[in-house]
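Sharing a structure below in structure tokens format, with a few things to ask.
Every protein chain but one is kept in place in this view of the complex.
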Amino acid sequence: MSTTAPVRLPRTVLRLHRTALIVWGAFVAGLTGWLVWLNEVTVDAVRAAQARCSSTSWGCIDVIEFLDYSEPTGYVGALTCYSFLAVAAFTGGSLIGRELESGTARLAWTQGVTPARWLAAKLAVPALVLTAGGTALVLVFRWGWAANRDLMGDNWAFADVFVARGPATVAYALCALAVGALTALLLRRALPALAVSVAAMWLLNAVLERHRARLWPAETRTSPKPFELPYDVWRLEWGRTGTGHRATYHPASHFWPLHLVETGIVLAVAALATAAAFAVLRRRTA
Amino acid sequence: MTDPAIEATALGKRFGRRGAWALRDCSFRLPAGRVCAVVGPNGAGKSTLLALAAGLLAATEGSVAVLGTDPASARPRVGFVDQDKPLYPQLTVAETLRMGADLNPGRWDADTAGRVVAGGDLDPGKRIRSLSGGQRTRVALALALGKRPELLLLDEPMADLDPLARHELMGVLMGQAAGHGTTIVMSSHVVAELEDSCDHLLLIGGGRIRLAGEIDDLLAAHARVSAPAETDLAPHEVVESRTTGRQLSALVRPAGPLPGDWRTAAPSLEELVLSHLRNPEAPALAPTPAHDTTEAAA
Partner (left out) sequence: MTTAPTAPAGPVTTTARPDRPARAPRQLRWLLRLHRPAVLAWTAFVLVAGAALLWLGGPLTDASAAAWKDYNACAFSERCSYDQDAIVRYKDVYTYTTSAVLVAPFLVAAWAGGSLTGRELESGTARLAWTQGVTPARWLAGRLALPAVLVAASTGLLVWLHRLAWTAGEGRIDTAKPWDDAATFYANGTVPVALALAGLCLGALEGLLLRRSLAALTTAAVVLGGLWATVHTALPHLWPTVTVVSSLRNGPSGAGIAVGEGVLTSGGDRLSAPCSSGMIPGCRTELADLGATGFYRDVHPVAHYWPLQLTASAVLLVVAALLALTAFRVLRLRTAGPAGKGGPA
């Protein structure tokens, strides 16, 4: 029994949460397919409209068809970035909260699975699935977002684009998993745990988003004469001072330092929440 | 004659359009004032039958009349305790009883409800969430009794109770039946639990009625016989027979006087129930309205 438990437990977790697994798979596949469609099919129509415009000598001021491409691409980025809210809801509500509320967790604990191993499996299996899906989404979005930059009006510093273009997406999902588990273990009721997990993750994201620019030293440029900044910088402050012109900004090369620092913070929160969840569980079950 | 407490006619229920029948072809008549045991193995359809009588489920076919009317109209006069004893976990015991009073204006009997809860030494300020299974059963029974039902439907009421509480609450129920003429229908898969207190039996197996009637009549209609092996038991209806060595023992429904050389004995209720459950092909027996006429005459 105890020898087969480690093998069987992940399978049980997958079976119990089959619906969630299917939804997550459909989500990843759907967003991937959408982005491929946008960059392979929609973009041709947009280019055709663009070509019609540029055939005239004056060109067009704006090509309305651009929106058919840029808006959905933006949606894909937003959905990728904020998918961690759904993860928090799922973990707090369904993965852990409901099992504690209905007592099925105790069933597992008396079926040859220690509470710690139960929680480990409940977190490890979704963590693997989320890491795999999240990595796929990030890679696809990095490709799709970069493929037709001239049709997009956003830049790398947009809140959701910033997260969706790197490992922070996965970090937020893992953090949501840990925070959801912790709140569920503390509250032991599905619906309150769901609400609190989502609120806590939203808050964490809002705080980090607000202070994102300070996670890496920004560059400052002063000049007595007016100057232009490259188009792809994240402009923080810009204006005239008593003696001249001054701009504070993050150049595009700051994306990775900024992004990785934020990823690190989120992962640290995830680790703390996981440790706390195991501590709570140990105290509860003795 | 008063209306029967429950009268089912070819009652059937299945869940989903293609689901299996939880209950089928169920016809019986339960006179008012009885304490009726609904017995059967797990998953036999007991809970379905009680929920149909409480008007909580709609019948797929056939019909059931409760206290002379349809179940929905009878609902104000019916008390029901579900198998899981659902209660609002966030309320306290006192709040739960106050809710019962508010939901049953004009009917609520605060004394009875209070007495049932007081018997369990429950702190009224305690939340339902923190109660044990047995304590929750007590609160659920208090709610059901507090509305002064004429018919009390109890689904596995005693399962969570310790023997002492079981004895005490059974006493409360019997007092209710005797004092107010309340008809009580309680399901269980433990026959011994009901033998002393019930006078009517409904045996359900495989979604069908196997036995229905007064327990005394049902017992009187059966005999346990021992005879030499190879004995032909006809014309008596055989419920169960077993040959051990040269000995044949059987439970039969005598169609007439039994031969003198057979050793006969009266079966116990448990034997009767178990024999029927072990032999699903044995014909059902539901002593019919003949009983009611004798009752009316009595």
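In order of appearance the chains are A and B, and numbering begins at 1 in each one.
Everything below uses one rule, namely that contacts are C-beta pairs under 8 Å (C-beta built on N, C-alpha and C of every residue); 3 or more make two chains touch, one makes a residue touch a chain.
None of the values given here were measured: they were computed from a predicted structure.
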item	value
Neighbouring displayed chains - absent chain, whole complex	A, B
Of B:106, B:163 or B:257, the one touching the omitted chain in the full complex	B:106
Which of B:71, B:120 or B:267 contacts the chain that the document leaves out	B:71
Touching the absent chain when the full complex is considered, from B:56, B:165 or B:284	B:56
From B:147, B:208, B:222 or B:276, residue that would touch the chain that is not displayed	B:147
Residues of chain A in contact with the chain not shown	19, 52-53, 55-58, 60-61, 89, 93-94, 98, 190-192, 194-195, 237, 239-240, 242
Touch residues of chain B, complete complex, unshown partner	1-2, 31-34, 51-52, 54-60, 69-73, 75-80, 82, 84, 86-88, 90-91, 95, 99-100, 102-107, 109, 140, 143-144, 147-148, 150, 177-183, 295-296, 298
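One rule holds for everything that comes next: only the chains that are shown with their structure count from here on.
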item	value
Centre-of-Cα separation between chain B and chain A, whole angstrom	57
